[in-house]
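Note that this complex is displayed minus one protein chain, with the remaining chains in position.
Here is chain A:
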Amino acid sequence: MIHIGVLALQGAVREHVKALQAEDTNVIVVKRPEQLDEIDGLVLPGGESTTMRRLIDKYNFLEPLRQFAEAGKPVFGTCAGLILMARDIDGADSGHLGLIDMTVERNAFGRQRESFETKLAVEDVAEDVEAVFIRAPLIIDVGEDVRVLATYGNDIVAARQGLFLTCSFHPELTADNRLHQYFAGMVREVSKTALQA
């Protein structure tokens, strides 16, 4: 069985754990950097990105997370997780983990009263994915190696670069498990290849 971790510094951890367990994976709640050695893939959950970054620094997670990604392990970030994965953040000096060649805008829709839910076509996944946007960020620019998986109007809300998957909405808040299924598939494929090699 594959082992998928959920970074548990703050945010909607429980929901991701539940969604991943439904995909027949062994889920590990990651609170310390050494736990990254036990997992084949990692989810960066939604929450407050400022808070998460502070705790990432405090517990020396930044380098281990970068090394985990560099080692060719899949990472999936939702909402705040998307912000952590971006190379550039609009209005900030630098990104956090810089895993995906994209620029994001935080709180792009405005305040909480502007938060909403809708259905979206997500490439490789489905035509009608349930998408809950909460004080969500948007991807305002992507590099050429980044594949856009979903747009909301003219804005990019889901993307993939190699083994890094991200979306600005919260699949973990719905019963629609298809993005988690897609990610578990990515992790499975990598683990299989690793085994063969």
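Just so it is clear, a contact is a pair of C-beta atoms (placed from the backbone, for glycine too) under 8 Å apart; a residue touches a chain by one contact, two chains touch by 3 or more; residues count from 1.
By our rule, contacts and distances are computed from a predicted model.
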item	value
Chain excluded from display, named as in UniProt, from "Pyridoxal 5'-phosphate synthase subunit PdxS", "ABC transporter permease", "NADH-quinone oxidoreductase subunit F" or "Xanthine dehydrogenase small subunit"	"Pyridoxal 5'-phosphate synthase subunit PdxS"
Options A:A19, A:L65, A:I134 or A:M186, residue touching the unrepresented chain	A:I134
Residue numbers in chain A that touch the chain omitted from display	8-15, 31, 46-48, 50-51, 54-55, 58, 79-80, 106-107, 110-119, 132-135, 151-154, 170, 173-174
